[in-house]
Structures are given as structure tokens and as C-alpha cells.
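One chain of protein is taken out of this complex; the other chains stay put.
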Amino acid sequence: MKLRDKEKDVIALLSEAQRESKHNYITEEKLKLIAQEAGLSYSEVYGVATFYSLFSLKPRGEYIIRVCDSGPCHLMGSRSIFEVLEEELKIKVGETTPDGKFTLEETSCLGICDEAPAMMINEKVYGNLTPQEIKKILKRLREKKW
Amino acid sequence: MNTVNITIDEKPIKAEKGSTIMEAALANGIKIPHLCYQKGLSIAGACRVCLVKIKGRPGMTASCTTEVAEGMEVTSTDEELNEMRRLIVELILSEHEHNCLVCENNGQCDLQDLAYELGIDKIRFPVNKSVEPIEDSSEVILRDPNRCILCGRCVRACAELTVQKVLDFAARGSKTYIIAGLDQPLVQTDCVSCGACVQACPTGALTEKLARFQGRSWEFRKVQTTCPYCGVGCQLKLNIKDDKIVKVYGVEDGPDNKGHLCVKGRFGFDYVHHEDRLISPLIKRNGKFEKASWDEALNLIVTKFKELKNKYGSDALAGLSSAKCTNEENYLFQKLIRACFGTNNVDHCARLCHASTVAGLARAFGSGAMTNSIREFEKADVILITGSNTTETHPVIGDYLKHLATYNGTELIVVDPRAIELIEYAKIWLRQKSGTDVAWINGLMNVIISEGLYDKEFVENRTENFDKFKKVVSKYTPEKVEEITGISKEKLVAAARMYGKADKGSIIFAMGITQHTTGTDNVLSLANLAMLCGNVGREGTGVNPLRGQNNVQGACDMGALPNVYPGYQSVSDEQAKEKFEKAWGAKLSPKVGLTVVEIMDAASKGKIKGLYIMGENPMLSDPNLNHVREGLRNLDFLVVQDIFLTQTAELADVVLPGVSFAEKDGTFTNTGRRIQLLHKAIPNIGDSRDDWKIITEISERMGYPMVYRSPAEVMDEIASLTPIYGGVHFDRLEGQGLQWPCPSREHPGTPYLHKDKFTRGKGLFTPVDYIPPAELPDEEYPFLLSTGRILYHFHTGSLSRRSKPLDSIAPEGFLEINPQDAEKLKVKDNDWLRVSSRRGKVEVKAKITDRVDKGVVFMTFHFAESAANLLTNDALDPVAKIPEYKVSAVKIEASDYIDS
Partner (left out) sequence: MVKELKSPVRIVLENCGKINPESIEEYIAQGGYKAVNRVLQEMKPEEVINEIKASGLQGRGGAAFPTGLKWEFTSRAKDTPRYIICNADEGEPGTFKDRPILEGDPHKIIEGMIIAGYAVGAHYGYIYIRGEYILSINRFQKALEQAEEHRFLGEDILESGFNFQIEIHQGAGSYVCGEETALMDSIEGKRGNPRFKPPFPPSSGLWKKPTVINNVETLANIAPIILKGADWFRGFGTKECPGTKVYAVSGHVKEVGVVEAPMGITLRKIINEYAGGMRQGKFKMAQVGGTAGAILGEDMLDVSLDYASLKRKGLVLGSGAILVMDETTCCVDMLKCFLNFFKRECCGKCVPGRIGTEKLLEITTSISQGKGKEDDIDLILQTAKVMQKASLCALGQSPILPISTILKYFKEEFIEHIKGRCPTGVCKI
């Protein structure tokens, strides 16, 4: 008994394609392949891929820093988290560092409001952030090799 | 009809059950404001300006998404609703700077109208001033994101009408925008330039590129008429400024197109105003054409034809009528040839496309036309499509089939040697070897009979000759069929079950079936198949030949055929002859005349001396062109009447300028037997004359006066002599037209034939055996050549190649060749090739594609520069005399031809 063809679940296919890419994005070739596999037109796949904020069609950094700016985190000081990050990384929200290491993004509530202000870097959650804490995290990631 | 009673703004209304408030309101002339709703498309419920109040329900409800219910009381406008609508429209007006002053669609914009109706005099919100570039890569469509209100009508039109799904929404929230393909310029996508999106757009976001700056909506005169291209017979609205057609819309209530059009119908009209139009008669003197007056030209023609008739007898004259001309013109033309010239040597190019259909279906059922209506396809459970590349040759029907397969659950079976677009929508695709149709059809029936899937009751009560037929079919086991056709037994059986088990099975075919030396056999086989499963005489079933040209059905109906008078009344039937002799006041020949190819043949043998061709171009359309040229050159006298100096006209002694569809009144009969009106939209170009008047002029000068005041009067005469057109009169044709048979004034027309009884009484099963094509590949000519059409051109291109957008999209011919063959021949895409057959050779560019199988190549016949018919075989079907365009043997070599 099978619920449906896994192969045809576009969103799962897109996630997989993105996971496989070193630069955390979905290439045009992949989009085309997925369209064929899922029996969708190019525009449909493009439409789906650009709807969901976890997907990107442009190359991003090795680490994607997603800082929450919804109510609880905002209240607990997420603005200053952005400031520290922008200063440390020397990029603005939405940009990637020239070395291709970090991308900074603003996100809606991550469901970890009990640790506000919070952020995620790739699949890992970081809560109760302070400027010092952030500097430490960045240092650790910078030292990590590819 | 199942109705419920509702009130809208206190007005009592009977609404169709299951319809929405919006539909009920519009059907009753109540205009509820709307932007995202469009009749014929699915519902989005996105713009929210259609909100209404329903008594007893809290808040407001979108009228486009809400079904009517008995006793519903709807308020469609009040101050609160208007205030809400005003705010919404202000929001839309603040999303971009909608600068109406410089908008192409100023005056023809739902948003502008709505803002005005709501009395909006300011926008309370900050207006976004950023400007995005206009996308202008398409030959025909301009996309201006700055005027887009994201109603999604274009997206739905593309997905649901054309089923191309080129357009969609991208991103989300306030960043949402419309993309084509992978956010590409239109030309890089699968866009087929049908323009359905343009027609759907309520603002100026999508406009016709060529109409830009050509006129404002309020300057246009709008004339409804019938499309001059293919046999679908789409209803068009011409928008005319200063007697020039500027743009074209599909007519929403068009009975068969429902507003939809293809690229030719919507954008291919500019040939009407092309500088090549013939504007005065021409007489060839010393091998060169010179302008002449009408009197001069007509007198010369009459003198010549009289002379030839006196010297060689009536049968030395012949006429080729035209499937592009109206019924009235065809009627008069054959009347001229028969009653005035005194011969039955009249034919037209239906000979080359569907003569075998007419012969086959007349024999099996008694009527040689589509048994059912176009819009009945949605009632079918299964549709078998064979030998029809529908999406290119009858695009509006092709799109409809794609729609039905995608949204209606209709199952398609495609049987075609080429990987045509429809296979992507088909449940089953059988790829037969070209020319093996009788074998696979017999194979299907073999399975259907052996599995007991056939309609025994129908066979018993409504048909004859079943047993003899069954015996022949029993030889075609799936194994044997696989051997002949290359179709695997499993697939054959699957297809047989699918069609055999369907409650309503419909068959569609076109020239892939008919253009064979076994064309009539092929058609008879399909007729057998339909009868076997009881699929005749019911809605949504039938055997449905798609006729190629706009009026090929009508030209046949009008008797532009050598063996029948109008309405398929045989020339060898004494009674019929008497009837027409009496009506026409002339002695008629009892001898069946010559067909197109026979006329050419007779001309080259010196038996035909004088030929009158109206609106045909045999110098591109006929098989074995070298032979045709020889024939035409050998004539003593050739008259060609056309709107352009075609390849054929160039060989003429006298050329007469006729007029285009836009300059005509009259009727066309579409492939669904629907007789529809043309309305004269612009004055004749130059000194050209109405074709019907030219015919009567010649006739009168030859001493056989034909007097009519208008095409309508001609139709009255047709009605009086042609039972199937008996009730057809112009005053009944506005809007929906009429489908023949329509025997009397009171008769509503006939959507499908053979209801309780076949036209011939019982349906006749004909046992048919497989016979191979006349010429098959061999060592010297190792490839099988098939020919056909493409989306962007029509027939010999005399019209479509003179349309700038069409010819820019598809400027040249090509030869489709399989990648494996290409590799063997060391051929790359766009390399020049020399293709030759026993009859001639052409130079053409290669297009490498697996649409064609190994060993098979395909060419279109639209292009004079690479005329496929120099190669084709003029071997004929013995019954219908249709040539075998679909199979001939060729060889292919690299060419040193240089692109000029």
C-alpha cells in the first residue's frame, strides 16, 4: 500500500535538490528535471519553488542564518541580533558573504519562542541569543572547514 | 433545465441549479463587478470585488464562488458594498502606477471602468512608483507587469484553454508576479502564441504587439465573421479602424470555439492588407503579366473558353473550385462549369485531403461528414485520435482535447507514427508504421470481438454484412498485427479494451488516414470499428473526420466534385440530373467528370485544353509537382482567380483578383457541418471583385446569365435544390449558424447524424484487407517520407506566409529526421539536405527530433522554397482518387546549398 508516488511529490523533490546543492539552492537544470519527473510545466515548478521561503533559486552560503523577527523574538530583541550579525558578516539581510560562507535571512516565527530571540543556522536551532553568544557561534563556524 | 428561484436586488430570477450567483446575475443582465472571474475559466475568487450580501448570512460572500440556492435573496450593491469595493480598487490602483493615459488598453479596461463606476476620485494609499520593464520577446504578445493586477485570468486561460501552462504565479505575497516558463522571455518558452492570455487580460498588462499605437478601442468598428483558416470555423470579431483590421478577438459565444483562437486566427489576418494583393486583372502577353481592365480580361476569357468548347467539346474544359471560398461561390462555380461549360470536370482540393472520407463514410453510413459535433467531445469517455496532429492542424480542437484529457477525465488513445503533442495527453499511444492502418484497426476489432466487447444489439439491429466482415477481421490477431504495424500486442489489446469498454467512444481522424492509396479502406475500417461498438448515432460518439480548410466541407456540400451535384446528389442519377436541368435551364452531362489529379494528367496529355482555377494552388498542393507543372504548361488557356499571384497563378494566361474573407458576405461550413456567416468587414482592396460576381460575369458573357442580388439569394437557391441545406437561409444563421442536415425552415439543424437510422438505412460493414502502400523505401530510396502541416502555416502558405507574425515565427521549411539517422548521415541540426524521390528533389534544412521514428522523415508542404510535393507520389486511391501524400520513398544527402 503506497500513499502516492514519492517521486511525484514536487516539494519533497525540491527539498532534496536543494539539500544536494553545496550552495543551498535549486539549479535551473534541477528545476527542469523535477518538472519532467512530476509531470508539471516549467512555470508550475517555478511557481512552487518560489512560493516557499525555504527554497532558493539563487546560490546561497554554506550556512544559512535565519533570524526570527516575529512578535516574541522581536520583543526579546531580535533587532539587535540582526545588527550584530550585519556588522560581523558585513552583509545586509538577504545577502551572502563574498566568501560564500554565510547568508543572512529574516524569517517568520520558528516555533522556538521559548528561547527568544532565536535563529536557525541550517538545521540547527540557536536560542536565547546575545551579541556575545552570536560572535562565538560565528567564530566556531568560520573555523570549520568545508 | 433544473432551476432555482432567487432574487438579486429584489428582482426575481430563475437560475440554473449548480450555477453561481455571478453566473445567474450575468445570465440575467445584472452586472456584478468582477475582475478575476471570466466565463469559461475556472473560478479563482481572488479579486474580491464581486462580494455581495445574502440575506440571513453574516458578512459578505463572493458571488463568483457561491452557488445559488432556492429562495436566496442577494443584494449586489449598497453603500457598504460600494465602500468596500472602492477601497479594494484603490488598493489595486496603488499596487502600481496605472498610467491610463499611455496605456494601449485605455478605454477597454475592466479596472478603469470599475474605478469610474465606483466614483473613485483619489487613492488614499501610497502608490508604488517603481517601474518594471516591458517584456517584448514574442512576435505577437507584449507583457507589461506594471499593469498586471494578478487576477490570474491569463494563467488560467493558458492552463485551461490552451493547456500549455506557460504562465503561472511566482513568489508570494506582495512580491507575487506572473512568470512565463522559468521566468523567461516568452519566446524561450512553450508559448504557442495563441493569445488566449491577451484576450483574458482585463487590463493593459497583456496586449497585441502589432496593434500597439494602431487605434483606441472606441475607434474600432467591430465585425463578427468566420475564421478563414482551418475547418474548425472559429467565430472572430474583427476590430477595424479606417478600413484596416487592427486586431481580432475570439467570440465568446462562438459555438465551436467559445472565444478561443489559435495563432493563425488571432494574429494571422494581416495578409488581407498585404502589398502583394492583386488589385487588378492581369493578362499575360509575351510571357509577361500586364495590367488589364475587367472588360478586357473577361472578354478574353469568354472568347477563349467559347473557342475551346466549340473546337474540342465541353469535356476539354475543367474548373478547380476552392475550399477557401464560400458556399455560394462554390455553388456558382460548379453551376458555371456544369450548366455553362457543360461538363462535370469540376473538383477542388478536398480530393487531396478527404475524398476518401467522403467516399468511405458515404458507403458505410450514407453521409460523408463528421457524424457528431465538435463540442460533443466532452461527452465522450474515450476518444481515439488517429492520423490527426490536431494541436497543429486544428489547434482549437486540439486544445480542447488537451483540456478534456486534463480536466474532464476523457481518455485519449492516439495512434500515430509521429510523436505528436497529443501523445503527452494520451493514456495509450500506438505507433504504427505508416500506411498500416487497416491492419491495426482490424487488430483492434479482432480483440474487441474475441473478448466479447462489441455491441451485439447494435450490430444486430442497425447494421448489415457483419459476418463477412468478421471473417476478415478474424485473421488479424494481435500477433499478426504486431508483425505488420510494429504495435506491440499488449498495447493493441489495451487500446482495444479501452475503446471497446467505453460507453461513449469517439473517433477523430484526418489526413494521416485519408491520404493513402488505401484511404477509403482506412476510413471504412474506422467506420467498422465505430459500428462494432455501437458508437454511431449517439451524442459524444461517432466517426469524426477533421476537415482541413475553412470551407472544404462546404465546397463538397456544394457539389464542387465531379460526381455529385450539391448535396451529394449523383450526376449519374437521372432524376437528380433532370431536377438540376430544370432548375438551371440547361442540358447537363451525365458523365462523371475528372478529379484534380486526373485533370492535371489529362492536361499533360492534351485532353484538357482550358482550365479555370478559383482560389487554389495546385502548384504547391498537388503531388508530384513537376508533373503538375507539365500539365498546366500544356494547357491552351489557364485562368486563375486568387488574391495573390500564387505559384499557380504565375502560369496563368489571365489572372483575376478576387477578395479575401474580410471583404465577403457568404457562408462557410465547418468540419462539424455547421454553416456560419461571413460578414463583409472592409471594402474590396484595389480593383478586386467579389468572387461570386466574377463567376456570374463570366457566365453572363458566355451567354448563360445567372442573376442574383446577393449571396443570400444564392443560398436561397441552394436551399431549394439541396435537401440537406433545405432550411438554410441567411436570416437564420446569425450567431450560432446551423448544422446540416437542416431540411426545412422549421428544422433546428442536426448536432449528430444517424440517430435511429443511418442515412443509408443500415450501417454497412465492409470487410477490408491490409494492402501495403504503393511505394515503400528500398535500397535506392531508403527513407519513408510523410508530409503534413505545422501550427503556424496554412495550406500552401499563400495566406499565412504573407502574415508577418506567422512568417516570422516559422519562416522556413524543415525535414524532421530521427537522431539515429542523423548521426548515420552525419547531419547536424539546421544542416542543408538534399531530399530526392523518383519524382523530384528539394533542398531543406534538417531538424533532428525523435518525433519521427528511425527510417522515417517528415516535411511540411507550406513552403514553396522547399516544396515537399516535388517528392510525393501521385499514386491514387482507386475509389476516392486521393494521392498517397503520407508515404513515399526518398533518399537524403548532405547538400552544399548555401542559405541566401
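Order as written gives the chain letters A and B; numbering starts at 1 within each chain.
Following the convention adopted for this analysis, a residue touches a chain if its C-beta (ideal position, glycine included) is under 8 Å from a C-beta of that chain, and two chains touch if they have at least 3 such contacts.
Keep in mind the model is a prediction, meaning the values are calculated, not measured.
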Among A:Leu57, A:Met76, A:Leu89 or A:Leu104, residue touching the chain not depicted: A:Met76
Residue, one of B:Ile8, B:Val68, B:Ile92 or B:Val597, that touches the chain absent here: B:Ile92
Contact with the hidden chain (one of B:Arg124, B:Lys582 or B:Lys605): B:Arg124
Subunit B residues touching the omitted chain (full complex): 43-49, 51, 59-60, 62, 65, 83-84, 87-88, 91-92, 94-95, 124-126, 149-150, 152, 169, 171-176
Residue ranges of subunit A at the interface with the undisplayed chain: 1, 3-4, 8-12, 14-15, 38, 40, 44, 47-48, 51-55, 69-72, 74-76, 107-114, 116, 120, 123
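Assume only the chains that are shown with their structure count from here on.
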Of subunit B, residues touching subunit A in the complex: 164-172, 179-183, 189-190
Interface residues, subunit A side, partner subunit B - complex: 28, 31-32, 40-47, 50-51
